[in-house]
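Every protein chain of the complex appears in place save one, which is left out.
So, chain A:
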């Protein structure tokens, strides 16, 4: 057994200590709330039309989807009953995202303006946002009362107190008001073979090639970004099928865009595709079953592959050798890589902790060595804790179901699911502040919760949000909300962060955060 079980204290406790000492308590919620005023509207307005959802959800209650059992139990976010959104993926370079709905159609939303051009007119944005906010039902989600938002220090405006962003319109919100900023065409992708979509992935370093993991194959859609058609023909889709490789549930593109990994929980081989020539190389091993979760490190050097058994593997992406990591309790649920690929955070089913596994710095030719450290250490203990809030005591904590680390490496979001026995504990998104160098730090900074009854399902960070981090949460009600975090990144603010790991290393020394936008 290779993990050392060095228990560090409960993070929540650490947090409380921190506050008592009057030290730097993270006040991100406030900043988050205050920052609402200048959320780029172009980013906000892509939203799901409400109409297709109502019948869909009803339909889902009644019928059992073919193959839903296996696939949905392994899907990352499908937190039980209402899984109205199957998959979500941001484009790695532009403000464009794809959403796979329950009926296996995929919609691609595209903001008409790039985030770069948004800097120009904050006034107009603000005015528009005010109008929008006033039209909304504003109580859709309240920030959870967390330790940091103590009554003494908050002077949050009432409007900002409420949900910062509503992606879907309220039940009686006039549809169409916010559509003015999105590009008019929302391509809907449908294909004969596109069944039980489990994952989406945009090809990096490419305008719009979208890989879709389906029941029997991987579909690769070649979309023309300039085209105005709303229903691309199925001729635009390339079918990658391999005998014995189904259902495909996870996909990962190499960050350099040459290769596509696809994996299935049933097939023991993981396939490396050269998409353009449709060649594939199966990577086989023995024991452990298939692959339930794939994550390629942002620097392209390593790949995490979790199996349905209590083992996960870390592949090294040059010579394709792997290191085997047995876990104590259950299978590896989810994992995410730091931007420079030197640290892996992962969680295990049945344990409410986050493990960290650090890897030797990727330098020179490793020649087939994964180079992981000997043991994994626990960096956060998320066991259940009660919080005294204005609304009474709330209990939060439990297993982590999915995690996302923002591309600058400064925010970590995790879906924490409460224990099923306790009725009052619930699923919630916890956001942490992280720092990767010189030493790894993880501090809690707040919670996000949706409307009553809504459970967070999928998490994703915008890959190139210039002013901090933009977290996108898909809720079980079919809503997608974008939550911006504004901070001055210690990282070199230009360019796309994933391509300058050197800059990331050199400059992440001082984390100084200021509220950039203080008034609405």
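Here is the rule we use: contacts are C-beta pairs under 8 Å (C-beta built on N, C-alpha and C of every residue); 3 or more make two chains touch, one makes a residue touch a chain; residues count from 1.
The rule is short, and it goes like this: contacts and distances are computed from a predicted model.
UniProt records the chain missing from this view under the protein name "Nucleoporin NDC1", selected from "Proteasome subunit beta", "Nucleoporin NDC1", "Ferredoxin-thioredoxin reductase variable chain-like protein" or "DDB1- and CUL4-associated factor 13".
Shown as candidates are A:198, A:212, A:237 or A:275; the residue that touches the absent chain is A:275.
By the touch rule set out above, chain A reaches the unshown chain at residues 91, 93-94, 114, 205-208, 225-226, 241-243, 256-259, 272, 274-279, 281-282, 284, 318-321, 363-366, 368, 494-496, 499-500, 502-503.
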